[in-house]
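A single protein chain has been omitted from the complex, and every remaining protein chain is retained in its original position.
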Amino acid sequence: MTALLELQGLTRRFGGLTAVNNVSFSLDQGEIVGLIGSNGAGKTTLVNLATGHLQPTAGRIAFAGYDVTGKTPYQLARLGLVRTFQVVQPFMQLTALDNVAAVALFAGGAADMPAARHDAQACLERLGIGELANRLPPHITLAQRKRLELAKALAARPKLLFLDEVNAGLNSAEIDGVLTMIRSIAAEGVTIVVIEHLMKVVRGLCRRLVVLHQGALLADGQTEDVARDPAVIEAYLGTRGAAMLEVSPP
Amino acid sequence: MNSAILAQVLVNGLLLGGLYAAIAAGFSLVWGVLNVVNMLHGSAVVLGAYAAFFGWQLGINPFLAALAIGPAIGLLGWVVQRFIVQRVIAAPVLITLVLTFALDLVLNNAMLAAFTADYRKMGSVTGLPPLMIGTVSIPADRLIAAVLGIVATFLVHLYLTRSRLGRAIVAVRMDQETARLMGVKVEHIYALTFGIGLALAGVAGCLIGAVFPISPLNSGGYLGVAFVACVLGGLGSVVGAIVGGLVLGVVESLGSMLIGAEYGVTVAAVLLILMLLWRPQGLLGRAGYD
Partner (left out) sequence: MHARLQGWVLPVAILVIGAIVAYGLPIALSNQTYLLRLATSLALLVTLASAWNLVGGFTGYPSFATAAFFGLGAYASAVMQQFGWSALTGYATAAICAALLSAPFGFAILRLKGHYFAIASLMLVSILKEVTTGWSNVTGGGMGINLPGAGGDPLAIARISLEILVMLAAFSVALSLVISRGWLGFGLSCIRMNETAALSAGIDAPRLKTIAFTISSAICGVAGAAYAGWIGYIDPSDVYDVMWSVRPIIAALIGGVGTVFGPVVGSLIYLVFEELMWRNLLTFGTGALGVLIAILVLVMPGGVLPSLRKGKVS
């Protein structure tokens, strides 16, 4: 079976700096993979490359068997390759409903505005923020805006979803809520890549971890194995982080 | 093509480029630090030229007069920024463009009314014969003007890198928020920078007036020079302005010979657009911050 996403030798240079260095891995449909690494490891750059926001200096990207290297974010979104942003980016002058409807209309294949709004309402409700439909982004909390961001991602009918630090700025309870959402989205067959710092999230959610360090692929395997990998421990987790990964859930 | 003619064309281009560098440097500084495209700049150059012209009629050498005219126009710039432009400093690009355009209308109209559109020329300033290098003729006035243009620009560069206030300007250009946190009064820096920018324009005007006929009708052209040289050299960088000015001078000189002087603006404008599309950060990129 062809992998859903295949990155081959992906490299991105900015002048003298190599932000992503010859990274290769593939994702199968239905996986939930964690993409971890310290600040500056190249995680967001990698996501930008995979979702068309940046062009690779070298390497190939294949999605559902087709070469999509060099395709634009909007082309990829329509194909089902979707991402959320670390710093949420709602359309500030549109209601929550219209924020999601925009995606439904332009990426999700809705036939017209009424259909798009209908799909949008469903997405909002799916994320538990249906009642916020007519509110503007400045008037909703950060946690709600994160859910709005997820609702927008869903409206594109994603096959593959990159979640970039979706938990940044949330408290423990809010994070649990988001995790539940992510699990239910995955249960519908969406392949998910979770870019994360938090061990708690990654441990509970992902059976596979991909570790980036200074732009290069450091490790790629089952979560428990990666946590025990001495190179990973040294570079990123530190002994304490690794220990946390091995603690059983409360 | 005759190599002697080519050499002359290149030299002419460099002589022109020295003046262009002075025009561009002030403009680039204001754009880089305040993020304001100062549509007044061309008219400020013309104003400096007229001031030098009238000084010349009183017997004052324009190259010396620049020392007074520059600061005077700089003061005007300081006032304009402090009391008018500052009010919209955080507004969208459209607003600041329209505002400085409007102010330029006022200045230009005032000059047209005061001086009429007739071209004025100073005639020979130094009275020295042209310098001859082989077959290439370098008029004395133009050489001095070009050199002084580069010197003036370089002096600003020194100011930015050596003096405390100058370094504060560079800091604001690099990172306004951090500069503010470190105690820099950003608003004062803005006014100062705008003043320096316009002072350079005034100086450039004196130099230009010494060698070219002047009229308020030229202000658009000088503004265009500023745009193109800036984009060529790279924004906010005084060294970039020198490079951009010289390159533009040479291109214009070559273009004039190859296509004809009547397409001068087109050549420059096409060059600008191509540069923006290919390498918007300019030839020097972000390498030189000052």
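The first chain written gets the first letter, and so on, giving A and B; residue counts start at 1 in each chain.
We take it that a contact is a pair of C-beta atoms (placed from the backbone, for glycine too) under 8 Å apart; a residue touches a chain by one contact, two chains touch by 3 or more.
What you see is a predicted model; the values in this text were computed from it and never measured.
**Q** Of the residues B:L67, B:I95 or B:L128, which one touches the chain left out of the display?
**A** Candidates B:L67, B:I95 or B:L128; residue touching the omitted chain: B:I95.
**Q** Would you mind spotting which of A:L94, A:A168 or A:L198 touches the chain that isn't drawn?
**A** Residue touching the absent chain, from the options given: A:L94.
**Q** Which of B:N109, B:S124 or B:T178 sits in contact with the chain that's absent?
**A** B:N109
**Q** Tell me which stretches of subunit A touch the chain missing from the display.
**A** 51-53, 72-75, 77-78, 82-83, 85, 89-94, 98, 102-103, 105-108, 112-114, 152, 156
**Q** Using the touch rule from the top, list residues of subunit B that touch the missing partner.
**A** With respect to the unshown chain, the touching residues of subunit B are 31, 35, 37, 84, 87-88, 91-95, 97-99, 101-106, 108-110, 113, 220, 224, 227, 231, 260, 262-266, 269-270, 272-273, 276-277, 280.
Heads up, the rule we're going with is that only the chains that are shown with their structure count from here on.
**Q** With chain centres defined as C-alpha means, what is the inter-centre distance between subunit A and subunit B in Å?
**A** Centres of subunit A and subunit B (C-alpha means) sit 49 Å apart.
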